[in-house]
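Read the structure below first, then the notes.
With one protein chain withheld, the remaining protein chains of the complex are depicted in position.
As written, the chain order gives the labels A, B and C, with residue 1 at the start of each chain.
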Amino acid sequence: MRMRRTDLALEARELWQERTGAVTALPGVEARDTTWEGIPVNTVKVLDRRGEEALGKPRGSYVTLTLEGLAGREEDIFQRAVRAVAGELTKLLQGLPPGGLVLVAGLGNRAITPDAIGPKVHENTLVTRHLVRQMPEHFGDLRPVASLAAEVMGTTGVESSELVRAVCEKLQPVCVVAVDALASRSLKRLCRTVQLADTGITPGSGVGNHRMGLTRDTLGVPVIAVGVPTVVEAATLAADLLCTDDLPDLNEGRELLVTPKDIDSQVRDLAKVIGYGLSMALQPGISLKELELLLS
Amino acid sequence: MRMRRTDLALEARELWQERTGAVTALPGVEARDTTWEGIPVNTVKVLDRRGEEALGKPRGSYVTLTLEGLAGREEDIFQRAVRAVAGELTKLLQGLPPGGLVLVAGLGNRAITPDAIGPKVHENTLVTRHLVRQMPEHFGDLRPVASLAAEVMGTTGVESSELVRAVCEKLQPVCVVAVDALASRSLKRLCRTVQLADTGITPGSGVGNHRMGLTRDTLGVPVIAVGVPTVVEAATLAADLLCTDDLPDLNEGRELLVTPKDIDSQVRDLAKVIGYGLSMALQPGISLKELELLLS
Amino acid sequence: MRMRRTDLALEARELWQERTGAVTALPGVEARDTTWEGIPVNTVKVLDRRGEEALGKPRGSYVTLTLEGLAGREEDIFQRAVRAVAGELTKLLQGLPPGGLVLVAGLGNRAITPDAIGPKVHENTLVTRHLVRQMPEHFGDLRPVASLAAEVMGTTGVESSELVRAVCEKLQPVCVVAVDALASRSLKRLCRTVQLADTGITPGSGVGNHRMGLTRDTLGVPVIAVGVPTVVEAATLAADLLCTDDLPDLNEGRELLVTPKDIDSQVRDLAKVIGYGLSMALQPGISLKELELLLS
Partner (left out) sequence: MRMRRTDLALEARELWQERTGAVTALPGVEARDTTWEGIPVNTVKVLDRRGEEALGKPRGSYVTLTLEGLAGREEDIFQRAVRAVAGELTKLLQGLPPGGLVLVAGLGNRAITPDAIGPKVHENTLVTRHLVRQMPEHFGDLRPVASLAAEVMGTTGVESSELVRAVCEKLQPVCVVAVDALASRSLKRLCRTVQLADTGITPGSGVGNHRMGLTRDTLGVPVIAVGVPTVVEAATLAADLLCTDDLPDLNEGRELLVTPKDIDSQVRDLAKVIGYGLSMALQPGISLKELELLLS
């Protein structure tokens, strides 16, 4: 039996509650709901082994922002969403040595729209490493940031994680931020939530099913994972509808995904929010207005 | 109650059989299965009013080709698929006045991958009207063909069918071929079948839900419809799984689609098969090899 | 002998001055330099036959804005440029019947970067015709605007101007705004100027060399032309360098163009300025901030 798949800690917790019918607190797990300029933020902390086993997620902090209004036309939702992403990322990034290089890795396949969130965040991230090195007199106040889109194995012959590892060994960053599309279990979360975690990327997660993962264990430095659920696997939807834990094979093994009709524009908008938020968190000295000029 | 949606006559017939439990022939409908170079071809003919009512489709011929191997790597599947599309289209197009202009209209939204089949067929169609007019001494043997991608209302402010009608009134073609993405009911037909029909495009059909339709009644000339099912609406899938005729609202009215993971490359491949097959049917004097040079 | 080619009235005037060595005013032509929020604006008015003959341009007003800073990072240059384009277009559009439909036509070839300015302005124009018709109670205050990208003959078999004419006959607009890439004579104007004219598009102009033109004579309504010089023909550059009026054949008739290295991003930025400016001019009730939300 294949398990119903979710990459979101929030959903793993819901699934646990459904399975167990539990109403009491989950042992080894702390959860908290707050808001940031009106944007709902849920934080799940997996504290110990019991929590890891209950949720099937390694210990660490998982922060989920709900960006409901982005598709709509609320006037300042883009700016608020950017600041909320920046604010929560700032907390996860705190403690980094000042002036240390941060490497952003956009994972996923540019040619498959719901898997393109990583490469598109890469395009919306302010890179500064070359400026800091070439003109320290002008750019010495910036944190050096490098960024790459690690393409998928079918187009490179190399696992994304191998590529990222190779570049890490060469550039020696103090932290890696890995951005990826996720599978969700819930239709209503599609393209509406962003999960930030200080646990890195676990093997087997992501729309492209990364085989090796990117974690502090494999890279030697902290790895912040930024994930956006852009698909529900059709088999997961079917299992939910049929109230079963067995995943039906809907179509002879062919992979079928459920996505919003306007996935192309939603991925573009979300990548911009995340790229800008990440750039703000990495460069506290630059305002959002300046970022908009630099990245447009 | 919203009905489960299918744009395929083949599926409308299956739905009728399920609903009625009928095993006998459907009155007013003829169906036949053949093959073309190994490619399965199903022909449904809606003959009269009883057939129209049973299937909810106007009378005419609906030819469905099943292109199973296209995603695979069978050596000559592309060529066989092109010839099968060309062969069946030739039958539907027969009787056109020689030398009369044919207008190809690619419907749908270029920016939404599963809806882009129409614009992409337009790009893969050999246009000749300007050549025949400017250099009749060289190109007089070709049938004049014009082609356009009729964008969607949200980007033009105009219904696709109004645009096509405007161009028809100006160019006075003897026939219109309208190409569009369809909604299917069956996951296994996604991106694997092509439906050809001599009935034109019915209002309310297509991924983009055309409001007015393109038929002989509205355009004054025969309209051949070429459709490819590229999506199953998530609500249709849910109704099928739950064995109900009621369409559940899965997500507060947001449109959710089920597509194959590799929809981008599948739409590209299918558009090439259809564009080449259509061009062969319209220009019997040009070989497939020559077409490949002219269209690449 | 082929003439050195320019589509800009400003340059036609310079060429006349060079040829004649004239320092006095050109008969039948008025010229004036002003600024708009710091943006230089040159207006050339061709008043009569003498002016037409001297400049080789039909009588009318030609307004050229110089957008030097756009490529740079001046903080409010985008907003100022949009308002300047909107302000000058408002003057050219004045006198249109209120509530009358305006049709925007983006000319040129999407697949050739320096010729893609028209299709890209089309993408950045707010279309409203369908909203005004479907929900007059909500959108009745807007001017109905329709927009289309008229593809080139090689991909449609139809002249762009025929397509625009067909749509005009159907939709009966009160004015057409035609947007196109232009050939310039001057390297320093490439992607840095926008020419607005109330004369329509003359046959033989534009990067794609339109054969028939779009003017009040052919369309029956006023035609505002918006043009951006994105190329200098290599032969024109050579003739200028060699101080000759003869255009050398640099490469066996193959067309060679001089463009800025960053033509892709410049065309994208300019199309946004023009699309937003045009939308502001057409909808005086909508602020730039609202437009940014509606068009992003």
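Methods note: a contact is a pair of C-beta atoms (placed from the backbone, for glycine too) under 8 Å apart; a residue touches a chain by one contact, two chains touch by 3 or more.
Predicted model only: the values in this text are computed from it and were never measured.
Of A:L47, A:M153 or A:L288, it is A:M153 that touches the chain left out of the display. Across A:E30, A:D48 or A:E169, the residue that sits in touch with the chain not pictured is A:E169. Of A:T64, A:T128 or A:T236, it is A:T128 that touches the chain left out of the display.
In the complete complex, the residue from C:D76, C:D141 or C:E255 that touches the missing chain is C:E255. Contact residues of chain C toward the unshown chain are 111-113, 187-188, 190, 234, 237-238, 241-242, 250-252, 254-265. Residue positions on chain A in contact with the hidden chain: 122-123, 127-131, 144-149, 151, 153-159, 162-163, 165-167, 169-171, in rising order.
The working rule: only the chains that are shown with their structure count from here on.
Chain B and chain C have Cα centroids lying 38 Å from one another.
Computed centre separation for the pair chain A/chain B is 39 angstrom, with centres defined by C-alpha atoms. Chain A and chain C, compared by their mean Cα positions, are separated by 43 Å. Annotation for chain C: no residues touch 2 or more other chains.
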